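Here the structure comes first, spelled out in structure tokens, and everything after it is commentary.
For this depiction, one protein chain was excluded, whereas all remaining protein chains were kept in their positions.
Let's look at chain A:
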Amino acid sequence: MAIVETRLTGKIGSLTRLQITQFLFGLAIIFAIIKPLLPEFLVRIPVEMILPYDIWLQTLFDFIKDDLGLLTVTRGISSVLEWFLDITANLLYGKRRWPNIGPVPWVAIAVVAAVIGFWLKGWKMALLAGGTFVWVALIGQWKLAMQTMSVIAVAAPMAFLIGLLLGICAWKYPRFQRAIMPVLSILQTLPFFTYLLPAVIFFKVGPTAGCIATIIYAIPPMVLMTTLGLKKVSHEVVEAGHMSGSTRWQMLRYVYLPAARTEILVGVNQVIMLCLAMVVLTAFIGMPGLGAKLLSLMNSLKLGRSFEIGITIVLIAVTLDRLSKAWVVKQPEHFERGTSWFVRHKLLIIGIIAFIVSIILAQFVQVADHITRKQDLSMGKDIDNVIRAILANDIITGVTDWLRWFLITWVLIPFRNALLWLPTGSVILAMAAFGYFVGGRKSALLVVIFFGVIALTGWWDRSMITLYAVISAVILATLIGIPLGIAAARNPKWSEPILLVCDTAQTFPSFIYLIPAIMLFSVNDVAVVFAILIFATVPLMRYTIEGIRAVPSELLEAADMAGATRNQKLLKVQLPLALPTMAVGFNQAIMFAFFMVIIAAFIGTQDLGQELQKTLAGNNLGKNFVLGMCVSLMALAFNHIIMRWSNDRRKALGVG
């Protein structure tokens, strides 16, 4: 690749990459200076040149939906899905559907969770898994949590199966892989509002739509990890499989899949995490349970109880995360020949017995069966008061009032106005310069096409406002996250707790951040940037810590021997080597920011998110998709440039 690249640059003439970058950037600046003299299409695409993509897309969707009869197909799929959902719903929270035996009492589920935890990783895991479910029951959220779990219990296995199949196909047929990869990238960057509307229209409002949206959201990492795992299977293993005369199916089932077990299980872990990330968002399209309750609590400003729901979601996420990770490292157990079935499966038997005993117990003890509102230990009101007291603290309000004034008048509004003032041509050229500097002609071209398409859709100004919020938040997140990450990485005692905070902050439903953000800064851009900031700082911190920790110890020793001080070691050895990993964190921060900026529409913005929110009401699928693509294209452009840089840098450093 690198060779091709140099040949390409060579063709242009004797100009170096830096010179071309400078030329493009200079052109961008000249465009900005001579703005009044520029032809109109370089300042903003004139209205008559903007084609009605939304109407075309709407027509296309209508055609596929009604004339090609896709709606009948999807409604058929959703009735199958509904059948599965009804079963889990009946078992977990007693919805009146076949098989009509539920709900399973909470004690039984908690006990089984504890046994599974013990089987995977011993007592500590048993305590975490069982404890999570006990917490959920005691806090009085059992039914809500089970409504949520009843959908995830269907969505996660489906996403796993579909992802696995697509991953195998992508590995088997390179052409299929080339076709599916861009689709997956788009799926990963498409704002969640864009998933929701088609889900409702094609799969009927309610748990089915929520289930479908969750599945689509969770598939991409499963496909990627499966392909990655299968590609890594070593030659010797494959040879051995062939020598024992395996058929193609046997090769896949007994050779490839077991050998790729670790990657596939990492994929499973990702699927579960993404499913939980959708719990609140899918509440907009009829997913019952914790998410729906959270939204209605927030609408009556019950901070305390929404906070408790947030803790429940985090606990469930952490439990499932740890359980699935324990499953990744757990090796299959082997027994001596002749060991009896009972010994081999003693934990399974213990689990079944415990399950039956707790069901019987629940028949006689009401508290073991379900906990009513008056019996639960919810402290919503008290937490409410604590949060309010913190937010009303004079020192805090003093600081936030000043910050609000400073950021609005001196940073955000000027930056925003500047971005909106810049001619479209100027912005595209500057992005092209950026792309050229990092990845040469191909990257520059890609970036120009992506931003060019945005300009042609006519949503340029809205896109720039979105971009402005993302850039402001990511810059602030970098200023906060990287120093914190470095400090944590240098002190091993700190890094574990900080990583735990990162985990929590990431799984805590982002919606809950919105209210404190508004109470601190009121409805304006500072609150929007603040809400994005919380979310975007996490990956920056995490990857900084992990990047610095992964620096080989030999290099550190070498630096020590050369007599480097602590600071020299950091600046000359650790940071340069950690930089490619930190860039991945930076990339994630930008992706998270693009995700969160759309959610920030609930605070009140004037960007693409606001328009997207409007399309939900009107069932305007075409416009919804155009807006979604604008967000996706911007995110993809940044993703491409940063990942390109990180990979090149890694190659140059010879790490990975």
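Note that contacts are C-beta pairs under 8 Å (C-beta built on N, C-alpha and C of every residue); 3 or more make two chains touch, one makes a residue touch a chain; residues count from 1.
One rule holds in what follows: contacts and distances are computed from a predicted model.
K.L.:
Would you kindly match the missing chain to its UniProt protein name, picking from "Na+/H+ antiporter subunit B", "Glutamyl-tRNA(Gln) amidotransferase subunit A", "NADH-quinone oxidoreductase subunit N" or "Glycine/betaine ABC transporter substrate-binding protein"?
P.N.:
UniProt protein name of the non-displayed chain: "Glycine/betaine ABC transporter substrate-binding protein".
K.L.:
Have a look at A:Gln19, A:Thr409 or A:Asn491 and name the one touching the chain we're not showing.
P.N.:
A:Thr409
K.L.:
With the full complex in mind, choose from A:Leu127, A:Leu391 or A:Met643 the residue touching the hidden chain.
P.N.:
A:Leu391
K.L.:
Given the contact definition stated above, which residue among A:Leu57, A:Ile603, A:Val626 or A:Ile641 touches the chain not shown here?
P.N.:
A:Ile603
K.L.:
Touching the left-out chain: which of A:Lys121, A:Lys204 or A:Arg644?
P.N.:
Within the whole complex, the residue contacting the unshown chain is A:Lys204.
K.L.:
Which parts of chain A are in contact with the chain that was left out?
P.N.:
Where chain A meets the chain not shown: residues 95-96, 200, 204-207, 283-288, 292, 295-296, 298-302, 373, 380-381, 388, 391-392, 397, 404-405, 408-409, 413, 514-515, 518-520, 522-525, 600-605, 610, 613-614, 616-619.
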